[in-house]
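Here the complex is missing one protein chain, while the rest keep their positions.
Right, chain A next:
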Amino acid sequence: MKKRIWKTVVLVTAIILTLGVLGGCGADQNAENGQVVISVANFVDEKTNPEVYKSQMEEVAGFEAAYPNVKVEDARWDFNVDTFLAKAEGGTLPTLYYVPMTEAENIMNLDLAADLTDEFEKREMTDKLSEFILQKISKNNRIYLMPTSCYDVGIAVNIDLYDQAGFIDENGNLYQPETWEDLAGVAKKIKDSTGVDGFIFPTTQNNGGWRFTPIAWSYGTVFETQLEDGGWQATFNSPECVKAMQFVSDLKWKYDVLPENALISGTNTKEQFSAGNVAMTFAEPNYIIELVQNYGMDKNKIGMLGIPAGDQRRVSLMGGGFYVINKDSTPEQVSAAMNFIEYRGYTCNLTEERKETLAKDYETRAASGELIGLESISPWKAESEYGVYIQELNRENLNVDINHIKNYNDKTGLEFQQEEPKDAQALYAVFDNVIQEVLTNPDANIEGLIENAANDFQQNNLDYAN
């Protein structure tokens, strides 16, 4: 009897433990009570940003009231490279999530995005997309991503330091450096008069290469060229690229305006700039939002300038973001997710209701302390109702001195360019190495480094591109 009890205890324990092991596997997120459930990422954190979260949840409630057959769940996840692939493989990516423009090519190549072509056609949005965005979100003539924002890179300045160095006139206008050399001169004067480093250039985790590309373009660099046979050739082993890299070197060794540390991540850059330890850096509207919300910088202390020109062009790198609808979504979920995007006001189709939603969104963002007034590039054609309305909201909700940002908002004579088409991240990594060497070695052979970088990029990446 005792033996039987013992056996039973062991058996039950083993079953419980085994079920415990297997119990975590799989959870169905599909329809509940006939409702279409969509999980949506990128809501702000409830604890750190309660006001905005509350407003977002009100928006969700409004959407659910308008579409009673749809239930929106907060996926409590933001896109990040560490968890992305694992979630994709595990089938736990949300129905709808946001990715930066730099990931667009990867997402489409990995076949992780639902085909939205029919939804775009149904909503009469395809013809309203600007040409460059249509190109960016399409593969084999099908549309896979939904553009939400689009911007160009500018230069952020610390207003106090800029003022102390005499670069704000009596009318409050900020001096706009016309060329990169001009910018270096400004940075030097700031350092001489305030003792603070004039500029910060991120150099690690692919940030260095990313920030270097518009400088190189402006000096006439062509990074990649497609050959007649469809292959790709690295073409940046050129005097133009050497000249652009010489400018980066000069920032350190001629003008001495960079911090001593030459191994700086994107996060370090934000920390240093928001703490007032440096006067200028590369930035775009989303970057400014982060500086204010996550790094506690006073929005009134931030100015934005247009990007300076090289000796060939004045060109800025375009960035932005897209919504991705998970490829595993049912047609009903795809449609519900598109409705949600439309409800939030991210499509070009504006109804009075959606205008109200957008207006309320702007009010909430302004109330939360976000800097409002920086003009983005519309992903839709310039004449679209959406673009015009957004500009109107920007002006109505402007909450900083317009003089601080008007140079950035003035896009006259500015060219826009998308990141390089093949293996952009690997290209940035290659240039991270070159920039690190150039900024740590005053005798670096720039021409040799660029030559090696081109050979490396060709051998390691472009030889495998098609």
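Criterion: a contact is a pair of C-beta atoms (placed from the backbone, for glycine too) under 8 Å apart; a residue touches a chain by one contact, two chains touch by 3 or more; residues count from 1.
By our rule, contacts and distances are computed from a predicted model.
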Protein name as given in UniProt for the chain not displayed, "Alkaline shock family protein YloU", "Carbohydrate kinase PfkB domain-containing protein", "NADH-quinone oxidoreductase subunit H" or "Sugar ABC transporter permease": "Sugar ABC transporter permease"
Absent-chain contact - pick from A:Asn42, A:Thr204 or A:Ser238: A:Thr204
Of A:Asp78, A:Glu181 or A:Asp456, the one touching the omitted chain in the full complex: A:Asp456
Contact partner of the left-out chain, one of A:Asp45, A:Glu58, A:Glu73 or A:Asp111: A:Asp111
For chain A, the residues touching the chain missing from this view: 6-7, 10-11, 13-14, 17-18, 20-22, 81-82, 84-86, 88-89, 106, 109-112, 203-206, 259-263, 265, 423, 425-426, 429, 432-434, 436-437, 440, 455-456, 459-460, 464
